[in-house]
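Single-structure report; data block below.
Apart from one protein chain that is not included, each protein chain of the complex appears where it belongs.
Here is subunit A:
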Amino acid sequence: MSESTLRLVWVYPDLLSTYGDRGNLLILARRAQQRGLPVEIVEVRSDRPLPATADIYLIGGGEDGPQALAAQRLIADGGMHRAVNQGAAVLAVCAGYQLLGTSFYAKGARCHGLNMIDISSDRGPSRAVGELAGEIDPRLGLPPLSGFENHGGRTHLGPGVSPLARVTTGIGNDGQTEGAWHGKIVGTYSHGPALSRNPAIADLLLRWATGHDRLPALDDTWSDRLRGERMAAVARPA
């Protein structure tokens, strides 16, 4: 890997890719390339070792069985853990978000997580399905979060982690907060191609990965229109 190439790792697409998760990979790669950054994409199936040196790791959503299996294999592999200790960034979505914590529930049993962030997840009283929106932690300096959620979990944040957003529509972690961030790790219940509605989060990850505080602006006409439309839709009384 050359120093200037941005290396993106998509973790276990065979297990954790249920809801258009590839979108996040494509969007990150495109936004890097538009700024003239060469990109290397590495898709790693669950029967292969994860590279321990890369810039951004992406973990997507999945059903219970694959989620539990992915957690076991990620713990045994250890590659992502080492990479994060060396400064890699992570975007984790839905099931992938839950398994970064200390524990989560899958198929009726408590499972060990990767213990990379101070969260734990269990089952909620009902499935959270629908639009998700919130005000992102002001320290990150980002516009509001817009997404779609579809999960049965509730996530509890420990003192070592901050909520990604304060919920204005939907459930997120517990109806009050949504997602979590710590260091260069971002987790969210905004499932699937979360970055399609939140290009600012893509740029946050790129800033973390490259160390550049400012990235050249891009033409975001269509994602701005999409965000505007979705924001208006959740603002309308049902």
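The rule is short, and it goes like this: a residue touches a chain if its C-beta (ideal position, glycine included) is under 8 Å from a C-beta of that chain, and two chains touch if they have at least 3 such contacts; residues count from 1.
Convention: contacts and distances are computed from a predicted model.
Participant: Quick one: find the hidden chain's UniProt protein name among "L-lactate dehydrogenase complex protein LldE", "Spermidine/putrescine import ATP-binding protein PotA", "D-methionine transport system permease protein" or "Lipid II isoglutaminyl synthase (glutamine-hydrolyzing) subunit MurT".
Facilitator: Per the UniProt record, the undisplayed chain of the complex is "Lipid II isoglutaminyl synthase (glutamine-hydrolyzing) subunit MurT".
Participant: Out of A:L69, A:A83 or A:L164, which is the one that touches the chain we can't see?
Facilitator: Selected residue, touching the omitted chain: A:L69.
Participant: Which one touches the absent chain: A:I27, A:V161 or A:A209?
Facilitator: A:I27
Participant: What is the set of subunit A residues that contact the non-displayed chain in the whole complex?
Facilitator: 14-15, 17-23, 26-27, 30, 45-47, 63, 65-66, 69, 129-130, 148, 150, 191-193, 196-197, 222-223, 225-226, 229
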